[in-house]
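Omission of a single protein chain aside, the complex is shown with its protein chains in their original locations.
Presenting chain A:
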Amino acid sequence: MTDAYIVGIDMIPFGRYPSRTVVDLGTEAALLALDDAGLSIRDMQALYCGNLLEAHLMVGQRILREIGLTGIPVVNAANACATGATAFREGVIAIKAGFYDLVLAVGVEQMGRGLLGGGTRADGFVEEGVLGSSTLPAIFAQIGMDHSRKYGTTFEQFAKVAVKNHHHSTMNPKAMSRRETPLEEVMSSEMISWPNTKLMCSINVDGAAAAVIASERAVRRLGLMDRAVRIRASELTSGPYTPSESALPDFNLVSQNCAQAAYERAGLGPNDLDLVELHDCFATAEIVHYENLGLCANGEAGDLIDRGETTLGGRIPVNMSGGLLSKGHPLGATGIANLYEVTLHLRGNAGSRQVHGARIGLTHVCGGTSGRGSACAVHILEKA
């Protein structure tokens, strides 16, 4: 089986683009990724497009209408917060299977404002406030509190995640929010769902990211090895059975299973990683995912953030982009934007936030909704 490589990747700055369309944003990202590879849409043999909120509206085909109706196969993917990563992974699978040598993956989303979660019922009954809460801040608060229950994790420790990621964002010109938020400010900002304050929630933004994936043969033929990044693992899981699954979607076991599969596939372990972009949709999520990805032992995530080990310059820098907390979280775009961040570091192009000497990085996205289920994708990338 051939190795698969990223040879072109880029993202548009995440932000609010109310006067633009999903297709417009996705098209811009697709062209940026093609330019990064020095290739044309005519070189692409398939398109994998991730978008959640217009999942039934053929976003991939509409992007091709803007940049070239070459008639290539298009797969439109939707898979909660793993949407972009799922689209990317379909491209990786096709390359590794030998179907194609060059494919394009696009992740794009245009978000409304306000809280995510919920959905309306056919009988008009409003569950929110009666059957607990289906808002995602509340679900991830309950998951954080489950960690507190087991290990005594504190509000302050959760809040430190936001301080760190907002600090990292000051070095990322493509992040939506780029300002320092001291601990007192994070802890005293509006309480959304205890213990997640407003500054501990990811921002709803519009965004798009895209990548060109190539076979080893294509990378050599095109002379792109010097900027190629090898995809050492590309894994996807769905939420397995857990006793609490009926009450709270599982984001822990689904991530543990995915990370373990990725480490096995790559023949690597957490100690081999130089940086991680993980799914900090809420500050509480980053804490539990430290353990789910094996960055520390169970029960040590609070210590990890206290010791600054996941900050730039620490043992294992996490969310150098500023994470979803500052960069923003356009659902379908997030999974490819994370790959862009790690690729920048592996190429040595991350500017003032560069993790020096980075050779191996991991990306993780994980999401789902109450009463439905969860999805997780993990990729491990290596400087070629």
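As a convention for this text, a contact is a pair of C-beta atoms (placed from the backbone, for glycine too) under 8 Å apart; a residue touches a chain by one contact, two chains touch by 3 or more; residues count from 1.
The definition used in the following text is that contacts and distances are computed from a predicted model.
Name of the non-displayed chain as stated in its UniProt record, restricted to "ChsH2 C-terminal OB-fold domain-containing protein", "Ferredoxin", "Fumarate reductase/succinate dehydrogenase flavoprotein subunit" or "Branched-chain amino acid ABC transporter permease": "ChsH2 C-terminal OB-fold domain-containing protein". Only one of A:I72, A:M171, A:L222 or A:L248 touches the absent chain when the whole complex is considered: A:L248. Among A:T27, A:S193, A:S255 or A:T363, only A:S193 touches the chain that is left out of the view. Contact with the chain not shown here comes from a single listed residue; of A:N51, A:S215, A:T311 or A:S370, that residue is A:S370. Here one chain is not drawn; of A:A141, A:L199 or A:L278, the residue touching it is A:A141.
Within the entire complex, the positions of chain A that touch the omitted partner chain are 115, 118, 123-133, 135, 137-138, 141-143, 145-146, 149, 190-196, 241, 243-248, 370.
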